[in-house]
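Every protein chain of the complex appears in place save one, which is left out.
For chain A:
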Amino acid sequence: MNYLASFIFAIILVAGIGFFAMNVKKMMRNIKLGKDVDVSDNKAQRWRNMIMIALGQQKMVVRPVAGLLHIIVYLGFIIINIEVLEIIMDGLFGTHRVFADFGTMYNVLIASFEVLALLVLVAVIVFWIRRNIIRLQRFIKPEMKGWPEKDGNFILYFEMVLMLLFLTMNGADHQLQILGAEHYTKAGAFPVSQFLLPLFDGLSEGTLIIVERTAWWLHIIGILVFLNYLYYSKHLHILLAFPNTFYGNLKPKGEFNNLESVTNEVKLMLDPNADPFAAPEENAEEAPEKFGASDVHDLNWVQLLNAYTCTECGRCTSVCPANQTGKELSPRKVMMDTRDRLEEVGKNIDANNGEFVEDGKQLLDDYIKREELWACTSCNACTEACPVSIDPLSIILDMRRYLVMEQSAAPAELNNMMSNIENNGAPWPYNQMDRLNWQNEA
């Protein structure tokens, strides 16, 4: 047994997982900057949604090609990770293929990992072609320029390399088993990596061991690096899709929430017995609540969770009527902007000993333009299209609320419409007393 190797392995493992855990903690703190929202209702339905939409990939297959490829990568990710368990055990205890004792079962498992690894490799290559050769419209929209485009490709390269390392490791192992090398007991079945054997022909046992060990180490280190890359990339959806679908909207899509703070005010206004000159109570609570959202603190935590969950697939944007007719609005950009601003606020807090220091910026204007917000038709195509229950529309609405109720900054035509409603009870300048005139018109 090589204690040094086990020791190094343990350190890498703890560092890799520890650093990721630190970032997850930071992310959770950032999400909690959002306002509280009651999502404790209807647990049964929420579990069902999570199982169907996240685990069952229900919405991915709406687009069959991308859906099928995604299911392959997803299954590959989950199932091949059983192998990671063995790798960790081997690494910590200096064993080799510790699960080999399971015999036939082990062979079946290793064989299925190999087949999946090959399928994942093919799927990932097709994904790369869709992004870089076919250049599907949704992957080359303006908001994808620069880092987001690179990020998407990095993830694909990562997955390619990990799969290749896995197959190389198995191929070399297989060859060593054939040579009868010490330590390399016969175990596993290698339906895919057997085709790599010609590559290893004529290599000495020593060289093969180096190849096998290198692939083994790079594979596990690669997995840990990838795990830590998640937080810095768009790829957190592999974890957050689960809570996000759990906390997703359960109400009819057409139902927008009624602001309680407004209800109280309106009730007071409509109450004939209310004293119009009443002074605020002595020990009046804090400042009146801000209406709508101009920054990430004004959004609720589910909306912020949405932002971290978004993997920038762009299905929302590709069905958005505003975007598809050349307007600036892109629901995906709304989510990307929300996350970018939230990250900025998070870094601000880190740099200032846990306190947010005003930085003269906000989500509105500095990230999301008014022109984008006013282009939305509230048609819900984006929320229907999202495979992980993200709701960009709720953010757009909250920001419109801020513009209208805090800033009186609606487009002039909408102000006309609203004053018509206020004065005549209709969005057009017609008299309420004429509402029934149609019955006598020819």
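As a working rule, contacts are C-beta pairs under 8 Å (C-beta built on N, C-alpha and C of every residue); 3 or more make two chains touch, one makes a residue touch a chain; residues count from 1.
The rule is simple: contacts and distances are computed from a predicted model.
Q: Leaving aside the chains on screen, match the unshown one to its UniProt name from "Sulfate adenylyltransferase subunit 2", "Branched-chain amino acid ABC transporter permease", "Acetyl-CoA--acetoacetyl-CoA transferase subunit alpha" or "(Fe-S)-binding protein".
A: "(Fe-S)-binding protein"
Q: Looking at the whole complex, which of A:Glu143, A:Glu205 or A:Glu328 touches the chain that is not displayed?
A: From the options A:Glu143, A:Glu205 or A:Glu328, the contact with the absent chain belongs to A:Glu328.
Q: Could you tell which one of A:Pro64, A:Pro142, A:Gly206 or A:Gly254 touches the chain left off the display?
A: Among A:Pro64, A:Pro142, A:Gly206 or A:Gly254, only A:Gly254 touches the chain that is not shown.
Q: What does the interface between chain A and the hidden chain look like in terms of residue numbers?
A: Contact residues on chain A toward the absent chain are 251-256, 258-259, 262-263, 265-267, 269-270, 291-292, 319, 321-322, 324-329, 371, 374-381, 384, 397, 399-405, 410-411, 413-414, 416-418, 421-422, 425-428, 430, 432-439, 441.
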